[in-house]
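Have a look at the structure below before the remarks.
Here the complex is missing one protein chain, while the rest keep their positions.
Now for chain A:
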Amino acid sequence: MITTSDLRKVYRAQGRPGSNPEIAALDGVDLHVRQGEVYGVVGTSGAGKSTLIRCVNLLERPSSGSVRVDGRELTALSPAELRETRRSIGMVFQHFNLLARRTVAENVELPLELSGLTRRERAARVAELLDLVGLADKAKAYPAQLSGGQKQRVGIARALAGDPKVLLSDEATSALDPETTRSVLQLLRDLNRQLGLTILLITHEMDVIKSVCDSAALMRAGRVVESGTLTELLEQPGSELARELFPLGEGEPLQGSTVVDITFQGDATAQPFISQLARTYNVDVSIIGAAVETVGGRQVGRMRVSLPGSFEENVVPIGYLREQGLQVEVIASAESRRSAGWGSTQRGTTGVGTRPERSRAGARAEGAA
């Protein structure tokens, strides 16, 4: 539904002679959002996610690369065609961007005025939309009289007025308190289900990804460093997003033991694999950290356990866990730590693998595993 390929956006920095005058906000971004999914892009400030979403409806014109929405190449459109296309792309903003001098109903009506409907048609559609977002009683209020969550609902109603196929959400919940965030996200999820709306959202909150997204991408320094459906990401060894979704803490591994992360989803969640492991192989399993959550409507869990002995001594139990359909990742082991040395297998340099603070677990026995 939305595809960007090799998208680049370069800003010229002002008035700093000598230094590199160009800043790449987007540095070759390939993004693919499927029809009907909720796709989340996360990243820290300055990672380029805001620029990315603004390039999708060409509020920001990319320096190079292509943007296709619903099969149309936006960068090739004339201004008039672009305006026409934008009507089928709704957008909601962090600061709502409601017109202060228009009532709630008039704000929602605005996009309809551009599409040349009659007054009566517009009024009917506005009533329908306000009903959809649960604000029918606020039609005559002004934005200043609403709470943040209500304002964002108006923003969403306005974005939906043109019956868009795609909704872009630019940090839509970042200015809201946690409870309001939940209800707004719930609304987005409902709209996605009811209307088959494709949603691309950007956020810096992992919780947003966890609660509404089907797929996610992680951006850093203008690049997408990881992307996929949440299920794929959780199955992917060393996935940074998966780790962010399930922070297991940074507990110091026990001396002379092997630490593994176990990810289980779907049916595997019901299996008593830890006790089976202990019984079958007579190993003492200690649990360092664990979390079970619902991600994208699926039950998913992650557990960090410590097994006594080196990796070599634990090959069989780990193999057993893999046989159970669990995804097992060896974080550290007594043996390999000594032989591999510090940091030699780190992948941090490419920005894909370990975070810096995790580098002491540098002997990630990824290769061995």
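Here is the rule we go by: a residue touches a chain if its C-beta (ideal position, glycine included) is under 8 Å from a C-beta of that chain, and two chains touch if they have at least 3 such contacts; residues count from 1.
In this section, contacts and distances are computed from a predicted model.
Novice: Going by UniProt, what is the name of the one chain that was not included in the view, given "Malonyl-S-ACP:biotin-protein carboxyltransferase MADC", "Circularly permuted ATP-grasp type 2 domain-containing protein", "D-methionine transport system permease protein" or "3-hydroxyacyl-CoA dehydrogenase/enoyl-CoA hydratase family protein"?
Specialist: The UniProt record for the chain left out of view names it "D-methionine transport system permease protein".
Novice: Taking the full complex into account, find the residue in A:V10, A:A24 or A:L110 that is in contact with the omitted chain.
Specialist: A:L110
Novice: Consider the whole complex, including the chain that is not shown, and state which of A:T44, A:Q271 or A:T294 touches that chain.
Specialist: A:T44
Novice: Check each of A:G28, A:G65, A:G148 or A:P237 against the chain that is not shown and name the one that touches it.
Specialist: Hidden-chain contact among the options goes to A:G148.
Novice: May I ask you to list the residues on chain A that touch the chain which is not drawn?
Specialist: Given the touch definition above, chain A has residues 11, 25, 44-46, 50-51, 54, 57, 59-60, 79, 83-87, 89-91, 93-102, 110-111, 113-115, 142-145, 147-148, 151, 158-159, 161-162, 168, 171, 174-177, 204 touching the missing chain.
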